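Only one protein chain is missing from this complex, and each of the others stays in its spot.
Think of it as A and B in the order they're written, each chain with its own count starting at 1.
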Amino acid sequence: MDTAFFFLFNGIVYGLLLFMLSSGLTLIFSMMGVLNFAHASFYMLGAYFAYQISTHIGFWPALIFAPLIVGCLGAVIERYGLRTVHRHGHVAELLFTFGLALLIEEIVILIWGRNPMPYSVPSELDFALFEIAGNSYSAYKIFMMLVSISMLLFLYGIIARTRIGMIIQAALTHPETVDTLGHNVSRVFMLVFGVGTGLAGLAGVIGGNAFVTEPGMARALGTIVFVVIIVGGLGSLTGAFVASLLLGVIQTTAVAVDVSLADLVATVGITTSAADANDLMHKTLSQVAPILPYLFMVLMLISRPRGLFGTRDA
Amino acid sequence: MNHGLRLLSVIAVLTLVAVLAAVPHVVSSGFTLSLLNQIGIGVVFALSYNMLLGQSGLLSFGHAVYFGLGGFTALHVLHTITGGDLPLPVPLLPLVGGVMGLVCALALGWVSTRRAGTIFAMITLGVAELVAASSNIIQGYFGGEEGISGDRMSGPVLFGLTMGPQQDVYYVIVVWMLLSAGLMYLITETPLGRMANAVRDNPERAAFVGYNPRTIRFMMFALSGFFAGIAGGLFAINYEIITAEAVGINVSASVLMMAYIGGIGYFFGPVIGAVIYTLLSTVLSAYTEAWMFYFGVFFLIVVLYAPNGISGVLAAHTPVLRAHLMHRLMPAYATALLPTLVLLLGAILLVEINYHLSISGNYDSEMSILGVGFDAASWWPTLAGLAALVVGGALLWRTLPYVGLAWSEVRAELAGEAAP
Partner (left out) sequence: MTWAPAIELDDVHKSFGTTSIIQGVSLAVGTGERHAIIGPNGAGKSTLFNLVSGRLTPTAGRIRLKQRDITGLPPYRINRLGLSRSFQITNMFHRMSVVENVRCALYFAMGYGYAFWRLCPRLRDVHDAADALLERLQLSARRDVPAGLLSYAEQRALEIGMTVAGGADVLLMDEPTAGMSRSETERAVALIHELSENKTLVMVEHDMQVVFDLATQISVLCYGRLIATGTPAQIKADPEVKAAYLGVEAD
């Protein structure tokens, strides 16, 4: 039971990180109709920038500056890239962000090489805060949790209380009204894109050292974030939140469960031949863990194409 | 008017067939022949992709699934042939790949084509990841790290093709390429092909003339899966080995970029893309590690400034050529050429220096570009690169308006000619 709690804890930490990405992605998608294929690439840039800054002036300044730099970069890319292709339609926009993702990965390799970076957890937080039933809970994981929660509360505050927040809310519930907002709509787009990518950058700062900082990190996370927003329901922040936590917990828990389909069947009294260890029946849950999110997504699409909380027919 | 045109295209096709048939007698280099084989496979694959993106408006990030699964199945069947259990001539193997591609596209397409647009793109990505991740788990089929290999010199011999020499493979690929391209072209001329265009442009109207847009998308998806599977089967014969990478995102991304760079608005656009991609990925990759970077930049430039791809740029010039006005554009192009070259040189220099330093580290900072050797870690090459970049960029910025001006003059002249 205590071990289950441990996995749940890790799953929530990971899920909150996913939500920092999927919330930005959802906002950008709802406002601009653009699926930012390169969203996880900004997560990666956040991690690399933070690593670079922390080698010079330490982790804490990096926590502030890296997301800001990433956000500004995002805003510039929106202004000079995305806006240019906007007139060619959504497919062109998607292709642009797709090319961007590819390019950012190549640029990262160009500057930092193919090997993982020694970007590590700051020593102030590198200790076990407490221990429950033999599982130690690292202070950094708790810190990650605090950062994501406070950042999300801050975001919630902006959306709930400010004028721009009102516009964003209107766009979430009635996407067709965005066009009627008037001349400052492109400024709002730039801002939303900047904030969304900055949020992804912040996730990179706190996730890059907890997990790994290498050129493949964007791809690995990027598709999971897409799964999150499909499962949660496109355009729904609540959906993105629930799906992030759900997938976070599923992914972290599944890798630790050594139960196979054959074992499950055996509990009801049917034994299968153990001759072929390669067949699907004898794969443990931990072995099939990588496909679970995608399987989940396909099943969701078949049974409930709108996702958990989606209201929109795309 | 149609008879002259038809005669012309028959002559063009016959010439193409004759040239393609003569190639192995003229070209002796194994490298060239293997390059041509790769191009042939790429052409079939890219054309099949364009049935989705260009003709049906469906942006797929998972087309490699049908290519790869077709290839795997072809190699599994090849094993059966080698074992003597199936008297199927190897040159017919691509058909097996095609059938597998079709079956998979029918099954997975049923999920994918429920939606169009961005959602469709995301679903194809998810399905592709599902298949790619499964390849690590279902090792019996995907062969794990080593993949699946086979021996194409087995089974009954067809038309004297033992499949030993590379030119036998070349002929098989050429025949399948011509056959597939021909069939795919004919599909654009059928009611389904026309309605695919219609659904792409206006799904709602298509519904109000009696068609279910989803059925159209589903059928186009299935057919494109069939041809992707044929390309996969050709791949299996050509390399005699296939690994899980073949169903991966990288291959899906490549075919997308091939088709888009070539131009998705024209049936033969993706052919240009397949040729360019294959040349770059084999020739350029021999010179530089950064070829993917250059290709990515090129792709983004096309997306931003030439959304109809290379064939679109060419097509824009045909009326100019026909009106004998090319000489009006040439001076402007020539003026822009020099700054472009300087800009390119600077960019390449900087990229190569960085790649050299980040990948081989500081152990070996000696490198050379265009025969000029230098120390990548010293300051002057970087400075030279930056200078070329800035000067070239600034000059290009100044000269581009001339190109625009020349074009608007030519356009005005073309319009003037058309009017009376």
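One rule holds in what follows: a contact is a pair of C-beta atoms (placed from the backbone, for glycine too) under 8 Å apart; a residue touches a chain by one contact, two chains touch by 3 or more.
Computed from a predicted model, the values in this text were never measured in an experiment.
Student: Thinking of the whole complex, not just what is shown, which of B:G126, B:G143 or B:G193 touches the missing chain?
Tutor: For the chain that is not drawn, the touching residue is B:G193.
Student: Identify the residues of subunit B touching the omitted chain, counting contacts across the whole complex.
Tutor: Those residues of subunit B that touch the unshown chain are 186-187, 189-195, 197-198, 201-202, 204-213, 215-216, 219, 223.
Keep in mind that, in the parts below, only the chains that are shown with their structure count from here on.
Student: What's the distance between the Cα centroids of subunit A and subunit B, rounded to whole Å?
Tutor: Taking the mean C-alpha position of each chain, the two centres sit 31 Å apart.
Student: What residues of subunit A sit close enough to touch subunit B in their complex?
Tutor: Touching subunit B from subunit A are residues 29, 33, 35, 81, 84-85, 88, 90-92, 94-96, 98-100, 102-103, 106-107, 109-114, 219, 223, 226-227, 230, 234, 276, 278-280, 283, 287-288, 290-291, 294-295, 297-298, 301-302, 305, 314.
Student: Using the touch definition from the top, list the residues of subunit B that touch subunit A in their complex.
Tutor: The touching residues are 53, 57, 59, 61, 111, 114-115, 117-119, 121-123, 125-127, 129-130, 133-134, 136-140, 249, 253, 256, 260, 290, 292-293, 296-297, 299-300, 303-304, 307, 351, 354-355, 358-359, 361.
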